[in-house]
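Just one protein chain is left out here, and the rest sit where they should.
Naming follows writing order (A, B and C), and every chain is counted from residue 1.
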Amino acid sequence: MTFDLPRRLVAEILGSAILVATVVGSGIMADRLSGDAAVSLLGNTIPTGAILMVLISIFGPISGAHFNPVVTLVFAARREMQVATSFGYILAQIAGGLAGTAIAHAMFDLPILQVSGTARTGAGQWIAEMVATFGLVLTILCGLRFRRDTIPWLVGLYITAAYWFTASTSFANPAVAIARSLTDTFSGIRAVDLPGFIAAEIAGALLAAVFAGWLLSGRDNGISSAAAEGAE
Amino acid sequence: MTFDLPRRLVAEILGSAILVATVVGSGIMADRLSGDAAVSLLGNTIPTGAILMVLISIFGPISGAHFNPVVTLVFAARREMQVATSFGYILAQIAGGLAGTAIAHAMFDLPILQVSGTARTGAGQWIAEMVATFGLVLTILCGLRFRRDTIPWLVGLYITAAYWFTASTSFANPAVAIARSLTDTFSGIRAVDLPGFIAAEIAGALLAAVFAGWLLSGRDNGISSAAAEGAE
Amino acid sequence: MTFDLPRRLVAEILGSAILVATVVGSGIMADRLSGDAAVSLLGNTIPTGAILMVLISIFGPISGAHFNPVVTLVFAARREMQVATSFGYILAQIAGGLAGTAIAHAMFDLPILQVSGTARTGAGQWIAEMVATFGLVLTILCGLRFRRDTIPWLVGLYITAAYWFTASTSFANPAVAIARSLTDTFSGIRAVDLPGFIAAEIAGALLAAVFAGWLLSGRDNGISSAAAEGAE
Partner (left out) sequence: MTFDLPRRLVAEILGSAILVATVVGSGIMADRLSGDAAVSLLGNTIPTGAILMVLISIFGPISGAHFNPVVTLVFAARREMQVATSFGYILAQIAGGLAGTAIAHAMFDLPILQVSGTARTGAGQWIAEMVATFGLVLTILCGLRFRRDTIPWLVGLYITAAYWFTASTSFANPAVAIARSLTDTFSGIRAVDLPGFIAAEIAGALLAAVFAGWLLSGRDNGISSAAAEGAE
C-alpha cells in the first residue's frame, strides 16, 4: 500500500504537530497541576510515549511516521529514500512541530508566540542527547529488521524510558527541539541551546546507523548460536 | 460474527456505563486520596485508558464498541450504519453514561443525583475539545484501515495522552460529557457548559471524518514510496 | 497441550502465591515510601496489573490461570470443569494466597502471622465488590470468546482500572481477600469483613456468568450489523 507525496507530507506535518502538541501541552498541564517535579515529568512522559504509539500506528503506513529529521536523514543516508523527498519531509516535520506548539498554547490560553528561557546546555546534556538519539535510531533499525509490526510500541517505550534515563529528558529530535524553543513552559529550551542539541542528535543518529549497519550484517560463522535460539 | 440489535444496544449501554463509572469513580478515588492534582489526574488517566482497552476488546465484536455519539455519527455519515440504528446507539450511550455516574456514586456512598458546579468553558477549552475529538476519530478511522486488531490499544493510548495534552482533559464524547454533568466531583462539568463542549466535539469529529476521507483515499501516483516501506 | 492435575494444582498454588505476594508486598513498599495515599495506590496498582499479565501468560496454558475461586466457580457452573477438580483448585488458590502473604511479610522483615485491623464494610463497599467481580468475569468470558490470546493483557488492564474506579479497590477474589485478612498493612481487610466481600464477589460473578450467557449467545437476526463491522 503506497500513498502519494502530498498525503505523505501531510501525514508528517500532522503527526509532528500532534507529537509536539502532546509534549508541550502535557508539560503545561503537568506543571500547572503538580508541586512535585517528578510527578510533572511522569505527566509529561506517559502521554508522550502513548501518543507516539498511536501516531506511528496510524501514520506509519502512509509516510513511514518519521516525525524526526534525523530519522529521515538516516533513511536518506541508507538510500532508502530520495534526497529531494527527504528535504520535503524535514520541512514538513519542522512546520508541523511549530504548529504543534501553537496549538498547545491556544488550548491552554497562552500567548501563541513565546520565546523559551530554559537553559539546557553543557557536556552532560550533549552526551545525553547523543545517547538518546543513538538508542532511538538503533531501536528503529533493529525493530524494522526483527519485529516490524511492533515498531510503534518499541519507539513509544524507548522514549518513555529515555525521558528519565538521559539528563536532557531525551529530545532526540531536531524538529521537536526547534518547536520547543518557542514555548516558555515546562518543556521549553532556549534557542541559543539548539545548535548543541541538534549537533549531538545528528551525531548520535549517524553513529547508530553505522553501528547498526555492522551489527545487523552479521550472519552465522559456523559457531553455534544456541543462545540466540535459547532466549528469543 | 454478528449480533442482533438488542444485544448490540445492551453492549453500548453497559460499555458506556462502565466507561463513565471508571471516569467518575477513579476521579473520586484519586481526588480523595491525593494532595497533588497531577497525581489525581494520573489516577484518573491510567484507569480510563486501561478500561477503554478492555471494553473495546470485549464489546467491539458485538456492537462495534462506539460508546460515543460522535463516533456513531461518523459511521452514520459514512453510510456504514443505518440512521435508525444510529439513533438507538446514541440513546443507549446516553442512558448507559447516566447509569455509570449513578453506579460510581453508589459505590462511593455519595448522593446518586448530583449537579456539577465545575466550570469548563472558554475558547481554550473548546479548541481543546475540538482537537481531542479530531484526534480520536482520526485514530479510529486510520486504525480501522491499517491495524484493525490494535484498535482497542490505540484508542486507550490516545485517550491516555489526550487527558494531559488537551486543556480540557479530553472529554471527546457527548454522552460522557452529559453523564459528567451529573456528578459534583473531580470529573464533573456544569450543565451550562455542555453545549460548548458538545458543539466542539461534533465539529472535531466531522472535520476528522472529512480529512481522513481525503487522506486515506490516497494511492500511489508513481512516486516511489520507499519511506513508507522504510519505517513501518 | 495438557498438563496433569498435580502440575495444574501447583500452578494454581504458585500463581496465587505470587499474585498475593505482589498485592501485599507492593502495598507495604508503597505505603512505606510515600506520603501521598494516591501515590501508594499507584504503587500498588501498577505492579498488580503487571504481575497478572505475567502470571496468566505463563500459567494459563498449564492450569487456566484462575487464581480465583469465583472464576473456578463460574467454569464449574458452565460445566467446563469437573466439580472435584474445582474443589482442588479452590483449596490450592486459598493455600497459595496464604503463602503469598507469608512470603511478603518475610521479605519485608515483618511478623509472618498478622491480623488485619482495616475495616472495609458497608453498602458502598459491597456494591463495589459486586461491580468489580461482575466486570472481571465478563472480561474473562468475552475475552475467551473473542480475543483469547489477549486474555492476560485484558485481565491485567481490567484490574488496573478496577483498583481505582471501585470504592473497595477491587479485591474481586475470595482467595486474595482471605489472604489479605492476615496482613495488617496497606492492603489488609478485617476477617470480620470477609463474609460481606465474598458474598458480593460470588453474586457479581454469577450475575456476570448469566449475563454473558445471554449476551454471547446472540447471532444475527437479519438486521444489518454494519456497526459491528464498522468499528472492530
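Here is the rule we go by: contacts are C-beta pairs under 8 Å (C-beta built on N, C-alpha and C of every residue); 3 or more make two chains touch, one makes a residue touch a chain.
Note that this is a predicted model, so its numbers are computed, not measured.
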>> List the neighbours, among the chains on screen, of the chain that has been left out.
In response: A, C
> So which of A:L41, A:V54, A:V74 or A:I189 would be touching the chain we can't see?
Replying inline: A:L41
>> For the chain left out of this view, which of A:Y89, A:F108, A:Y158 or A:F171 touches it?
In response: A:Y158
>> Considering the whole complex, not just the chains shown, which residues of subunit C touch the missing one?
In response: 1-8, 10-11, 18, 21-22, 24-26, 29-30, 33-36, 39-40, 42-44, 46-48, 50-51, 53-54, 56-66, 71-72, 75, 78, 80-82, 85, 89, 103-104, 106-109, 140, 144, 148, 151, 156
>> If the hidden chain were put back, which residues of subunit A would touch it?
In response: 36-42, 45-46, 49, 122-124, 127-128, 131, 135, 138-139, 142-143, 145-147, 150, 153-154, 157-158, 160-168, 214-215, 218-221, 223-232
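Quick note on the criterion: only the chains that are shown with their structure count from here on.
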>> For the two copies subunit A and subunit B, what rotation in degrees overlays their C-alpha atoms? Round to the nearest 5.
In response: 90
> Can you list the subunit B residues in contact with two or more other chains?
Replying inline: 36, 39-40, 42, 46
